[in-house]
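One protein chain is absent from this view; the other protein chains keep their places.
Right after this comes subunit A.
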Amino acid sequence: MEPLNALVSLANFMLIPAFAYGSQLALGALGITLIYSILRFAHFAHGDTMALGTAAVIGGTFFLQARGISIDPLPTAILALPFGIVVMAGYLLAADRLVYRYYRKVKAKPMIFVMASLGVMFVTNGITRLFMGVGETRFEDGQRFIFTVRDFREATGLAEGLALRNAQALTIVTALIVMVVLFWFLNRTRSGKSMRAYSDNEDLALLSGINPERVVMITWVITAILLVLAGTLYGLDKGFRPFNYFQLLLPMFAAAILGGLGSPIGAIVGAYVVAFAEMGITYAWRRVFTYLMPEGLEPESMMQLLPVDYKFAVTFAILVIVLLFRPTGIFKGKVL
């Protein structure tokens, strides 16, 4: 029985990656939930706009790298983030101006908005691939590890090692900062309060002199920031492939629905639940149990509930359970 080794092994292969993945999902799901509560539709272009934003950051990174600018030990992509955010905010505002605004004006049904976001998705997808192709692009540079498996073993003398990658630590820290700032913004600033008012009761908000177009604009800009951060962190962590970003759509929506569509805190909680469930169910628990069980009783199989290829099935199962038992999500949705 070596519970400490079990814990370290668990942290290394499951807890830390799941926490990082959950943070990336949370940033994405926050965007979905914000758009849902202000613009009142399910934004299907989310994954692909995320890819485009990341592509802009990658472009900026390559530009900086070519000029020898870097901020070692941090990845150069951090420096390129503002550029990506500006590009993405411009893109989303343009999309709103050219596509969504008209449907707001004619008060179209939500499904028409979704359809329009499908069109935006196609266009965005095409633009991203035009720039990046379909293959994998890696843009992580700087120091790769904060500490490696070997450092950890030498420091602690345990048999199991623990590594913390730069991208993971960065993800977790950034996500926490962004969440705190976002909640401060929504609860304390005038713009944030007007967003909440607008989401809560559109007519009353209009009566009290809130400019809806301004609220919508702020929403898109915030979404752009969240998208670019989420996409860049995901790309630093796992490499950039446009199709993977499209596939993030399902876990992001599952997270937002699980938490309650329209509830930011719900989106965050939902994202971590989805991430830990996905990783936990597709993780081979054998190592952990080998340390935990008394000698002679070690497990022989991999102790993996489902193969990794089925991580979407886990997300889907969560979604089904939520829809069956609590369709409004954990935090009753539609309150910002």
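One rule holds in what follows: a residue touches a chain if its C-beta (ideal position, glycine included) is under 8 Å from a C-beta of that chain, and two chains touch if they have at least 3 such contacts; residues count from 1.
The rule we apply is simple: contacts and distances are computed from a predicted model.
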Per UniProt, the name of the complex member that is left out, chosen from "Ligase-associated DNA damage response DEXH box helicase", "Amino acid/amide ABC transporter membrane protein 2 (HAAT family)", "Cytochrome c oxidase subunit 1" or "Fumarate reductase/succinate dehydrogenase flavoprotein subunit": "Amino acid/amide ABC transporter membrane protein 2 (HAAT family)"
Residue among A:Phe253, A:Tyr272 or A:Tyr291 touching the omitted chain: A:Phe253
Residue of A:Pro3, A:Pro82 or A:Gly119 touching the missing chain in the full complex: A:Gly119
Per the touch definition above, residue among A:Ile127, A:Ala197 or A:Ile330 touching the missing chain: A:Ile127
Those residues of subunit A which, in the complete complex, touch the missing chain: 41-42, 44, 98-99, 102, 110-112, 114-116, 118-127, 129-131, 133, 246-247, 249-250, 253-254, 257, 261, 305, 307, 309-310, 312-313, 315-316, 319-320, 323-324, 327
